[in-house]
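Here's a structure for you.
Every protein chain but one is kept in place in this view of the complex.
Showing subunit A:
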Amino acid sequence: MLSAASGAVLAADAAPNPWFDVSWVGDNWSTIMPLVGQHVRLTVVSVVIGALIAFPLALLARRARGLAAAVLGLSTFVYTIPSLAMFAFIAPFTGLSETTVAIGLVLYSLVVLVRNFLAGLQAVPEEVREAARGMGYGAGRMLLRVELPLALPGIMAGLRIATVSTVALVTVGVIVGQGGLGQVIIVNGFGANYYRPPIVFGTLGCVVLALVADQLLAVVERLLTPWTRQGVAA
């Protein structure tokens, strides 16, 4: 899996080793595309599951101050665990599988998501809540119709940050053999006589994926909050 890096110091003398090689991408299309797919899949799955766990946690944390401290403290603690160590902790239970990587990524995304969701919910002005209550809104309707829309900027900011950092973190999954573009960097590049085109492709691929995902979420945010634009136009 990774042992290739240690045993490949041999014939690096004559072979050409350009920084960028379009033909390499063409020639290896069939091996790298599944890895790109895995990268995207792991990112989407992790952020979606992270959001599904983070939202109820943020709602609970908003109710009770002690719980908020506990949730934030725990998520900060999780964040100090290095990614390599995180996958190492999980691997004994789930083996060298995508599940291992996904669990680690979900735990990291929770750190960002819970904080931002909570901050978003707390940013809803108390007067607005009072007004909604005065109009006879119950807790459920208030959450859906009043608080959620007003918390959207914070929620979306959290999703964007979590997505971008998750894209970068997927690469470390290479330690359990499920690293998406990290696989391209380490196995196809580093392990193959430090061949540069895969390394550069993997790096740029991650950055492009992150930027595209970020912009997509920005578009979603715009579509979900039409009133912010009306305000500007008027």
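Following the convention adopted for this analysis, contacts are C-beta pairs under 8 Å (C-beta built on N, C-alpha and C of every residue); 3 or more make two chains touch, one makes a residue touch a chain; residues count from 1.
Convention: contacts and distances are computed from a predicted model.
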{"item": "Which of \"Phosphoribosylformylglycinamidine synthase subunit PurS\", \"AsnC family transcriptional regulator\", \"NADH-quinone oxidoreductase subunit K\" or \"ABC transporter permease\" matches, in UniProt, the chain that is not displayed", "value": "\"ABC transporter permease\""}
{"item": "Residue of A:Leu42, A:Val71 or A:Val112 in touch with the missing chain, whole complex considered", "value": "A:Val112"}
{"item": "Residue among A:Val25, A:Ile81 or A:Ala132 touching the omitted chain", "value": "A:Ile81"}
{"item": "For subunit A, the residues touching the chain missing from this view", "value": "1-3, 5-6, 17, 73, 76, 79-86, 88-89, 91-93, 111-112, 115-116, 119-120, 123, 153-154, 157-158, 160-161, 164-165, 167-172, 174-176, 181-182, 185-186, 189-190, 194, 196, 199-200, 202-203, 206-207, 210-211, 214"}
